[in-house]
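For reference, the structure discussed in these notes is given below.
All protein chains of the complex are present and in place, except for one that has been dropped.
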Amino acid sequence: MSAVSALRGFARRTLALARAEVLHVIRDRASLVQIIVLPLVQLLVLSNVATFAVKRSPVYFVDFDRSATSRGIVSRFAASELFDIVGQTASPAAANEALLRGDATIVVTIPRDFERDLTRDKAAPIGLDVNAEKGSAAGIVQAYAAQILTDYSAELGREITPTRRNVVDATSDVPPLAGAGHIEVRLRSWYNQTLDYKHYMVPGILVALVTMIGTLLTAQNIAREKEMGTLEQLNVTPIGKAEFITAKLLPFWVLGMIDLGLGLVAARLVFGIPIRGSLVLLMGSAGLYLIVALAIGLWISTLVETQQQAMFLSFFVIMIYLLMSGLLTPIDSMPHWVQVASLVNPVRHFVSISRAILVKGAGLTEIAVPLTTLGIFAVGFLTLAIRQYRKRVA
Amino acid sequence: MSALYGLLRKETYHILRDRRTLGVLIFMPIVQVMLFGFSISTDVRDVRMVIVDPTPDATTLAIRDRFAAGGIFRVIGVSQTEQPLDRLFRTDTAQVALIFEPAFGRHLAAGDAAQLLVITDATEPNTGSSRQLYVNAVIQQYESDMGKRSGAVRITPQVRSRFNPTRESTNLFVPGLMAMVLTIIAALMTALSLTREKETGTMEALLVSPLRPWQIIVGKVAPYLGIGFVSVLAVLGVAKIVFHVPMQGSLALLLAEGTLFILVALSLGILVSARTSSQRVAMLAAMMGTMLPTQMLSGFIFPIESMPRPLQWVSIIVPARWFVLIARGIMLKGIGLTYLWRETLVLAAMTLVLLVASARSFKVRLQ
Partner (left out) sequence: MTAPADGAAIRTNGLTRTFGRFTAVDHITFDVRPGEVFGFLGANGAGKTTAIRMLTGLLTPSSGEAWVAGHDVYRESEAIKRDIGYMSQRFSLYDDLTVRENIQLYGGIYDLSGDQIRDRTERILSRLGLSHTAHDAVGALPLGWKQKLAFSVALLHEPRIVFLDEPTSGVDPITRRQFWEMIYEAAHAGTTVLVTTHYMDEAEYCDRISIMVSGRIAAIGSPSELKRDSEASSIDEVFVRLVRPELAGRGGSAA
């Protein structure tokens, strides 16, 4: 048989099955909900919900000093957008209550003689009780509070000692100064000026949704055929392994791409997510990633017998991948061994590609490394899945 | 009663025989606890910094050394121009850039302001802010060392981290994970199990038997209550042993509230199964109605206070939200019913409402 006619045969058989697959999906209302409604709802809700930003943290003051200096501190916190003063009391017990009830995130306790100590010794302690129930937020809140205090102490320093003197200290690494210069620090945030969490989360959410469709739906779909016996009917026909797999995966690949496209449109229009890089590049990477996700779904389907098992196993695998992908929290914050492990996680690579393209405007050369890795995964996982799938039970 | 016992036994065998599902049900929570514990973290360390120093001198070198020595930053390169910055940031090779203005040291020595431009990758806002604050701290330390000899003022914060002294993220996620696990087991599995009987037609056989409807439900659902309990204990066990999650309050109260939550989830599962006839639809409905809201709106990962108002209202009807509050309160704050009676009441009310609704739906469908 010539190569051309073999190819034509392949195409004809594959397309015949693929066509039937598409018809199945379109006519099954549950599938449609899973493919369109569910991801849309998830995208809309999650994008609004997924944030670790700290807005106006409620702060409680216990001021034992009641001096001009201590009132200065209170006013600095009041002026800050990051804090919201919810109470001032002389009773530490009341402040503690507020913490216990969750009304306050931070309690600032200014001890008696605060102003006196500061003027006399140039140093004084201040109490910060941080409600760490909320975890990472606590760290940021504390840092912001500390920053306010540091700025305030710098101000006070300039008031209290208006002149600077030169001191040469042989033991310090600070070189001798001729004058009294100071360092002016200018801060600039790249890629996310407004510090909007959506810019960080939405690309990741899109990846998660596409992964759900690619892996979960494929696994469920094939498992259902197994359960209902329709798979057997196909196995008895001369349709080849490669043809069957292509016909099965192709519709879901297309659906995944469509969903991603729709998701991007929604992200842009509804949430104002920037699209700074090339959309073509992003969709191309997505196409590659989807192959990996689909292959994983196919592999899962060979391990299970029922739809229910397919669903649970898929969730399990997807969850592990998602948690270690840098979707929720940055990979740099994870322990070293987790970072290394995440290198074999295809989701991680696609998440970093999407963020790089959407938020940072990266081009092909800049995503070359994760993209190549995805390519290798695509070939590897697909080969594995095809090997694993059998038309005949041994 | 022996009929009920027989049904219970059959259900248990059925569950035990489906080893794949059972395996996932048991391992998933444990793996989740481990993953959440190890991977969800916002520590700032090993920050990759690139330095742009057009005119290096003693001052800039001194400042550069401060950063290199600090332990938080890692200087990955020094450049004379800003040209490589775009690529370094886009490939995530550098996360912070420190840019000295030309003749930095000279300006400082002359008593003028010397500009230091700090660029941080703010894709992840909190990390970006943290890095900025750390940079600031190093600079201010340097300045204060410079000016120690000229009498600056220092306010020293004495920080106490309440309720979560080690700030372990696990402490926060464990309550939410318990809610997730229980929701999956109690709501999803129950709904699937009951609809499967409907689908295969065996439900009718059960109804024709001497078993009363409530007995059928109890018989099918009780094993999941047991599994749910075991899972919760497993999660707590792992959390305690591996991550030293605290249990400040009463374990008995926590388990009691957990049981209450299981009842809520079970009633949801029964309600879903009463209204659907196919497993696929039950699966979807259970997911949309229980799992997704639990993940997204219960406050276990994303704080409720940061959500837009309408979603905050929606979260009020998500049972997991209340359980997370209760569990966190008991485990981290050590509070008891005196503070938690409101939340407990809400859960109890939900159970009642859902049970009544599902009982009515069930009867209507069957008769």
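The first chain written gets the first letter, and so on, giving A and B; residue counts start at 1 in each chain.
In this section, a contact is a pair of C-beta atoms (placed from the backbone, for glycine too) under 8 Å apart; a residue touches a chain by one contact, two chains touch by 3 or more.
Here the structure is a predicted model, which means the values were calculated and not measured.
Enquirer: Taking the whole complex into account, name the chains on display that the unshown chain touches.
Expert: Result for the missing chain's touching partners among shown chains: A.
Enquirer: Which listed residue (A:S75, A:T237, A:T365 or A:T383) would be found touching the missing chain in the intact complex?
Expert: Considering all chains, including the one not shown, the answer is A:T237.
Enquirer: Using the touch definition up top, pick the residue from A:L15, A:A53, A:V369 or A:L384 that touches the left-out chain.
Expert: Answer from the full complex: A:L15 touches the omitted chain.
Enquirer: Even though one chain is hidden, which residues of chain A still touch it in the full complex?
Expert: 9, 12-13, 15-17, 19-20, 23-24, 27-28, 228-230, 232-240, 391-394
Methods note: only the chains that are shown with their structure count from here on.
Enquirer: Could you please state the distance in Å, as a whole number, between where the Cα atoms of chain A are centred and where those of chain B are centred?
Expert: That gives a centre separation of 13 Å.
Enquirer: Considering only the defined contacts, which chain A positions touch chain B in the complex?
Expert: 30, 33-34, 38, 41-42, 45-46, 48-55, 99-101, 118, 122-140, 142-147, 149-150, 152-154, 156-157, 160-161, 163-167, 169, 172-175, 177-193, 195-197, 199-200, 224, 303-309, 311-313, 315-316, 319-320, 323-324, 328-330, 332-335, 338, 352, 355-356, 359-363, 366-367, 369
Enquirer: Which of the residues in chain B end up touching chain A in this complex?
Expert: My answer: residues 18, 20-21, 24-25, 27-28, 31-32, 35-36, 38-47, 58-59, 62, 65, 87, 89-92, 95, 105, 107-130, 132-133, 135-137, 139-140, 142-143, 145-147, 149-165, 167, 169, 171-172, 192, 278-281, 283-284, 287-288, 292, 296-297, 301-303, 305-308, 311, 328, 332-333, 335, 339.
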